[in-house]
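Missing here is one protein chain; the remaining ones are kept as they sit in the complex.
Here is chain A:
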Amino acid sequence: MSTNSNPLPSADAIGLAPQSVLQELVQLGGSTKSAFDAHHAPEMGLMDQCVHCGFCLPACPTYALWNEEMDSPRGRIWMMRKGALGEAPLDANFQLHMDNCLGCMACMTACPSGVQYNKLIEDTRGQVERHTERPPLDRLYRQMLFATFPHKNRLKIMGIPLAIYQRSGLQTLVRASGVLNLLPKRLSAMENLLPVVPLNPFYSLPAEVSAKSHKRGRVGMLSGCVQSAYFSHVNAATARVLAAEGFEVVIPQEQECCGALAMHTGLEESAAAHAKQMIAVFEHAGVDTIVINSAGCGSTMKEYGHLLRDDPTWAARAAAFSARCKDISEILAEHEPVNRRHPLPLRIVYHDACHLRHAQQVFAEPRKVLARIAGLEVVELPDPNLCCGSAGVYNLLHPESAEQLGDIKAEQMLSVNVQAVVSANPGCLLQIMSSLRRRGEAELPAFHMVELVDASIRGLSVEQLLHGKRSLDV
């Protein structure tokens, strides 16, 4: 801003007062005062794209709950900006409001200016982890989460006692007794969100499944951590549908976690290590496309390019890898079906996983794929943009706010009067069922979108789909 002694004439009359702009400029150049360290600090250029219009406020789940500016995307970006300008410390308040963000990215869908909030919040979370303290119990709890979820073998081993707990009647007893209310909120939330663990948690898909019709491509498939341990039937259905539709499916057995959990909670080094492993494994597999059936994993893998952007050996490989990642609904939507779809007379609601609808902007595709099934009536929720509160491990870290969001979603689920819920993310389905149970409502049958396509190709009846055993054959 001008500080010369010969200002433009009309400045006197109008009393210009653009404040602290000069200060901003000085710091943009030097950023010496920034509260962030230099490694992947949230970029000022990305923050500048935010014009402060507030269109994100009604889209934000935490703003919907609390109506506070600092728990809105606009407010969080403002806090980041203040941190970058050295006008605010990275203290407990800063940590609180960044932690409160579910990372649902609904704000990105709502934003007219195209602000890349995903990049901003992820870089900021890394800074929060490096520069703020957490109470010992919180740290321990987080370490426990990171010691289990990203490890499919540990999840599988845990599956044995869990299966006994669930099938011996103990779980029913425990839930009815109210003893869970005595546990700390986070632990009782964890129990409430347990999936029904399969009896054979050690099942895994073969390394390769050949195309069952005229070959249209060779794709790699992510098997995932939670998905492969507790939702193996979804993986099996994914492989069956892909094979039936003419894809040779490669499922590298050495693949590990995609790093989503680490990336969404600011553990950048861990996320980067997972990403490199994943990239190397799939490069070796020699596939055109990597197919993903879990929304959270998909959004993470599509962001590897950003995560490894300044790693000279990995940046280009990561970007190329991310460009080849597709959600299962994307690949099915863009290829005309070769198998007949048998009718499936059923009224379902399609619940958008935020990491698909907002983070990947994939919402037309699953609907297009489901619309090919005759008789299937797909209804929409009153507010499909609102997060259910699951958000990765958010419901384990912030059970109170997650429950409030779950309650809103459960209410909406009940209002549409359907026979089943369909989504592309196991976390959402567990969250929704837990919310229904908390209200004393019966659970709804829950499916991954690909399970319906599979049932339609195989000609299952509604009865078989709803009550039959979920097949693991490929």
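What we mean here is this: a residue touches a chain if its C-beta (ideal position, glycine included) is under 8 Å from a C-beta of that chain, and two chains touch if they have at least 3 such contacts; residues count from 1.
Throughout what follows, contacts and distances are computed from a predicted model.
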*Hidden subunit of the complex - UniProt protein name among "Glycolate oxidase", "YeeE/YedE family protein", "Branched-chain amino acid transport system permease protein" or "Sugar ABC transporter ATP-binding protein"*: "Glycolate oxidase"
*Write down which of A:113, A:153 or A:200 is the residue touching the left-out chain.*
A:113
_For a quick check of understanding: of A:93, A:153 or A:464, which residue touches the chain that isn't displayed?_
A:93
*For the full complex, which residue in A:68, A:133, A:288 or A:380 touches the chain that was left out?*
A:68
*Extract the touching residues of chain A with respect to the undisplayed chain.*
1-3, 7-8, 10-22, 24-25, 28, 48-55, 57-58, 67-70, 74-75, 78-79, 82, 87-89, 91, 93-94, 97, 111-115
